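Incomplete set of chains, arranged as in the complex.
Labels run A and B following the written order; every chain starts at residue 1.
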């Protein structure tokens, strides 16, 4: 698309080569020739000189240097977002219908407007709510209940009797309802005897939950592993059996929550952090990336480190080497002085 | 199910509303209205006041307060477990048989009582033992050997020539026999030349092994990556090429074992821990959650931290800030005293 046409689309003005071709959108630093970018936050103004974009959307009063052609608009942020339908990926539209290859069991209830993709398997007694999209290669086991307006991407697996609310998004490869890790160990005459503890609960997921690719949520030993409304979980996260996640919790990539832990409303578990079993992370608390929680985290606290401690204390710990170095010098100084005094 | 009927099912006695409806099982803290719970371990007695359960199974002599209707039984623990067939998910039964859509290659040997689910692919020369269940959407490559009584959940992949023992459980999304991470790097005239090292070994898994969802086990460079009998591996674990895991080892969620490491019998690798390549974790040693093992771990040792050190030493390290603070005060005190002495 010609630059002049793009400028028109965002209701902008420019001086320069309107014939230049624009192919894609990118941030200032990521852009290359043929890309259009934008400057909304003055924090990134320094990137304007370095950008390889062909065009940049800026505010009317922008006065800095930039090798790209500037297109002046009212709100660069919004103008940029408005270009997504033109330059972004073509949206995927799933017309309601059941693909001829889908295997649908007995007693399955499908709502209105449901889409079921190729090679998806839905076992006996499952229920799928109105307008839900189940992509291809998904496996939904018997008696699973899925609400309205959900979207399950390819290669998702939901084990038997688990329950999903409305508008739940499960990205590719999510596994819901795997057996939790539970064994009894007895030392017999011939060595250890390890027995699997039956995992006869389910996973229950609320409304408006989104779960990232390849994340795993284990079914409960008894009862339910629970993920509350509006919880947002990133990729490759592990949620153990009987974990209770309250509404409005965020869990970032590769974090892990061990069995029976409780994450209260508004808490944030950052990437690669771990929460040990049976603990509570209280309301609006945050667990720093890579932190390891070994005791309850109080309401609103931000903890870091392994074992996790309040952020302020953790920061103090980082100053320790410098503190010890200072002490070392002071002690050497004292030793000299004491030696001198003794000599007198 | 009416509370009175539940009480009868567990051979219990109660005083209260026998007409109340019970729908599900849950632990004391997780329970909500309509749930039945239990108190077996006095440790959780404090939770009795807070529970939202409608009924709780307790011992005959329990005397504490509880808002729920108490059902008195001989062994609350066992009585509770006995309710799983009533309130838990309906068990999945896989009648022996090959689904019409399964793609079975040439020269595949299937034992008696085998179940193969929809859209599963089994390539040439594979062998599946008696009574093994292979769910839908599984891919088993050529010449794989699987023992008796195994259960492979959906979306498992087993690469060519890998070997599984008897009664192995692979949960959804497990990937067995992926190429290990191996390259040679040469700096050529035009920059680095990176060449893939062929990974021409296999993975060999013993009997009674269970492996959690989305866990990956790499094939050997040569020979075999080995997982011994009775090893239990959790979700999202990484096992590198040529790793040797002895029998009776446990590896908890998101831990990683780098190439050619050796984990000896009875060892436990806790969640998110890492073991570097070519090291040995000796018999019955334990690696704490998030620990990073950089040298061999002696028999029976419990190590923590990155790099991992014995737990006792690690605990001492945690006291360092307090120790330094004390020293700081002592040094300030000494400085004052020395100054006073010098003044004399």
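Here are a few things to note about the model shown:
Going forward, a residue touches a chain if its C-beta (ideal position, glycine included) is under 8 Å from a C-beta of that chain, and two chains touch if they have at least 3 such contacts.
Owing to the predicted nature of the structure, the values given are computational and were not obtained by experimental measurement.
Shown chains number 2; the total number of identical copies in the complete complex of this file is 3.
Just so it is clear, only the chains that are shown with their structure count from here on.
The distance from the centre of chain A to the centre of chain B, each centre being the mean of the chain's C-alpha atoms, comes to 22 Å. If you check the complex, the residues on chain B that touch chain A are 24-27, 29-31, 35, 80-81, 84, 88-90, 92, 101, 117-119, 135-137, 153-155, 169, 171-173, 208, 210, 212-214, 230, 232, 234-236, 248, 250, 252-254, 266, 271-272, 289-290, 305, 318, 320-321, 324, 327-328, 331, 334-335, 338, 341-342.
Residues 103, 119, 121, 125, 137, 139, 141-143, 155, 157, 159-161, 173, 175, 178-179, 181, 183, 191-192, 194, 196, 198, 200-202, 214, 216, 218-219, 222-224, 226, 236, 238, 240, 242, 244, 254, 256, 258, 260, 262, 272, 274, 276, 290, 292, 306-307, 313, 316-317, 320, 323-324, 327, 330-331, 334, 337-338, 341 of chain A are the ones touching chain B in the complex.
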